[in-house]
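Removed: one protein chain of the complex. Kept in place: all other protein chains.
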Amino acid sequence: MTNEAVAHESDHHAPPPNVAADVVARELVATTTGASGRFKAWTWILGILSVVGIAALIVKFIDQGDDSTKWGYVAAMVSFLLSVAGGAPMVAMAPVMAKANWVRPITRIASLFSFAGIATLIMLIPLVAILPPLVTEGARRRTIWYMAPDYSPHIWSTLGLVLLLLTGIMLFYSAALPDFASMRDHSTGWRQRLGKRLARGWVGTDVQWRTLRMRIGMFGTFYFLILVFVNFLISTDFGQSMVPGWRDAIFPMYHTVSGFQAGVAGVVIALYFSRKYMKLEKYIHLDAFWSLGRLLFALTLLWIYFFYSSFIVFWYGRSMNDIATLDLLIKGPMIYAFFAGMILLWFVPWWILIWNKVRRGTGAMVVGSFVILLGLLIDRIRTFVPAWSVPPENIHQKWLQEIPATVWPDVFDILIMAGGISLVAFTVMMMTRVIPVLSVWQVQEFNLLAKPIRYIKGHATLVAKPD
Amino acid sequence: MTTAEFGSHNWGMVVDVDKCIGCNACVIACQAENNIPLNSQDRVERARSISWIRVERYWEGDFPDAKARFIPIMCQHCENAPCEPVCPVYATYHNSEGMNVQVYNRCVGTRYCANGCPYIVRFFNYWEPVWPESLRNHLNPDVTIRSRGIMEKCSFCVHRIRRESRSARSAGVEIADGAVQTACSSACPTSALNFGNFNDPNSKVSKMKEDKRHYTLLDQFGTDPNVIYLAKIDADKKVGSGAAASHD
Partner (left out) sequence: MQQRRELDQVYTNRKLLNGQLDTPKWWLPTVSILGVVVLIGVVVIATMINKGLGVTGLARPVYWGLFITTFVFWVGISHAGIMISAILRLTQAEWRRPVTRAAELLTVFSLLTALVFPLIHAGRPWRIAYWIMPYDVARGIYPNIRSPLIMDPVAISTYLTGSTLFLYIALLPDLGNLRDRTTGWKNAMYTVLALGWRGNPRQWKMQTVGGILLSALMLPIFVSVHSIVSWDFAIAAAVEGWHSTIFAPYFVIGAVHSGVSAVVTMMALMRWLWKWDDFIRPEHFDALARLLIVVATGWLAFTFLELTFALYGQDAPEIALREMQMFQWPWNALFITFFLTAYLIPVPMWLFKRVRTNIALMFWTSILVNVGMWLERFLIIVPGLARRTPFVYTWEAYRPSPVEWTIFIWSFAWVTFLMLLFSRFFPLVPLFEAKESQVFTDDVMIGRAKVPAIVREAD
């Protein structure tokens, strides 16, 4: 009887009050309307930046479309956007499978990120056109596509990303049915009509609930598999195989894990802003931040572990492959990015997130998340920019003979990067106008399953664990 | 002939594969010089024979055009030796004269170095070494007898180098080029094995090294060996295909 409860006796404060189910529905549906002036201003700014970014992408393609060495930053951007927009919905999925209660209210905000996958797809289009074929000048480069047809990476990466976008949207939609029904019942105007159309006659019968849960499980698993698959493809085809001799078995895994890390960071940021500016303190409990904080901390440590695992093997290996890979990615043209990434992606977040006090609050958590996202962007630049800077005529050598110089971003690259990031934020912000930012039925369920109780001298929660 | 600055030695070997006739004299000389236990039939069959230098047979080319070749292989005394960083007790390390040396007294026999070696030229003593009574008086007093449980490998006949440098030092002169010969190089009837100082630009080996036939074994591992090979000359092939004998 003296377990964790005792250990944190001093931290106890009264649990948040329970809110009645119909109040939840009304209040959450009301968040979709009545955007503040500041919200509108930001949407405009982000929207314009996105348009400029896309325009820059088109101009760059027309201008530099024949020189693959100039496209490293766009490749880094694809990888970064895939990490954030693809990783975030996993936050909704993973703990659901582990039946965690804290995650219920925030699944919606996480799955809104799947719409931002459109930004990744836009960035990928010119890149696919520029990616060198598997066979250049009669020689085949090292890829995972040993004997496959020449343009396999192009086809499969595009297909994968499209499939990821569609599955993400399906995952979102299958969990959103009851909320569309609440919009039908509680909203007005086009939102009500939309809710009516998309709720597909949801009334909440047993069969409907069972189907809903089955769908979430199915699309969730499917989403996870596709996400891992796409991460593997993008990281190998658009990264590793562009460098002769870079053979790094953990890199796809590293890419996936840092994708999850970025996803969690993105969710924390979104959660922070919606909690603060949409007045959702009642629904987004600090418990969610606490749990996300622990998850983020664990992922940060996992990142450094995966990084170090590959680093030390290259470092000790000292074969020509290993030396060239280290020279290109760490010691050579990208040394600044390497140190910046190390500090921003690991050291600073580590020292921020290690404190329980920080994880129980919101302010430092959101700072940590921004630092992580910035660090991740730099880390993606570190891996993808030098990879693309290898001239295509050297791509099938046994190992890299000549380390290319640092490639700095030009105006287009900066505009494209700003545009891509803005497009993600813009998409998520616009989606909050369409559907409540918190899942109404999950909040209701959360309140139903967790019951605050008095325990010995303190407070505790009795959490029901249905099968 | 000028000599290098005193003490500045980078010992190395140049192996002219074209001159090698595969007679195995180097192997026998090495066995006798370095007190290597007899490789009985049983030991050879169980792959426990010890042979600091060996003449390898290999095939070059694909079937109808295949050629049987041979090449002497000993410790390559790599500058970037994979065996060195893995030894927990510094039993093998790189000395200042470009040699990869094995300190028998330190060795505890983890055999990690042997796993790291791409040339597989390190040998483990599975048993206490024994010689027939008749051979006991033939052992070389300059060379330690290795007890069981430790690694051994080609030492570039370090005892001969030490002997020469001692006498050169006491005489106040430099070691003359060619004064130090390893057992194998002095036994080689065709001068395929040449031992000398790479730091001396005028030494025989330094000049031979410049031959355009030169290559090193398994260069993809980046080991930077101090044993340089000169490629076999093919009547029907162009000279200087460096990777010809790297067995890819």
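Letters are used for the chains, namely A and B, taken in the order the chains are written, and counting of residues starts over at 1 for each.
The rule we apply is simple: a residue touches a chain if its C-beta (ideal position, glycine included) is under 8 Å from a C-beta of that chain, and two chains touch if they have at least 3 such contacts.
For clarity, every value in this text was computed on a predicted model and none was experimentally measured.
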Where B:30, B:99 or B:150 are the choices, the one touching the absent chain is B:150
Among B:120, B:135 or B:176, which residue is in touch with the absent chain?
B:120
Option touching the unshown chain, where A:120, A:310, A:362 or A:389 are the choices:
A:310
Only one of B:48, B:94 or B:209 touches the unshown chain, namely B:48
Absent-chain interface as seen on chain A, which is shown
1-8, 12-16, 102, 140, 142-144, 146, 228, 232, 236, 240, 245, 247-253, 285-287, 290, 301, 305-306, 309-310, 312-314, 316-319, 321-322, 360, 448-449, 451-453, 455, 458-467
On chain B, residues whose C-beta touches the chain left out of the figure
46-48, 51, 54, 56-58, 73, 82, 85-90, 106-112, 114-120, 123-128, 147-151, 218, 221-222, 246-248
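To be clear about the criterion, only the chains that are shown with their structure count from here on.
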As a quick test, compute the distance in whole Å between the mean CA positions of chain A and chain B.
56
Residues of chain B touching chain A in the complex
80, 82, 85, 219-223
Provide the residue numbers of chain A that touch chain B in the complex, in ascending order.
316, 318-323, 398-399
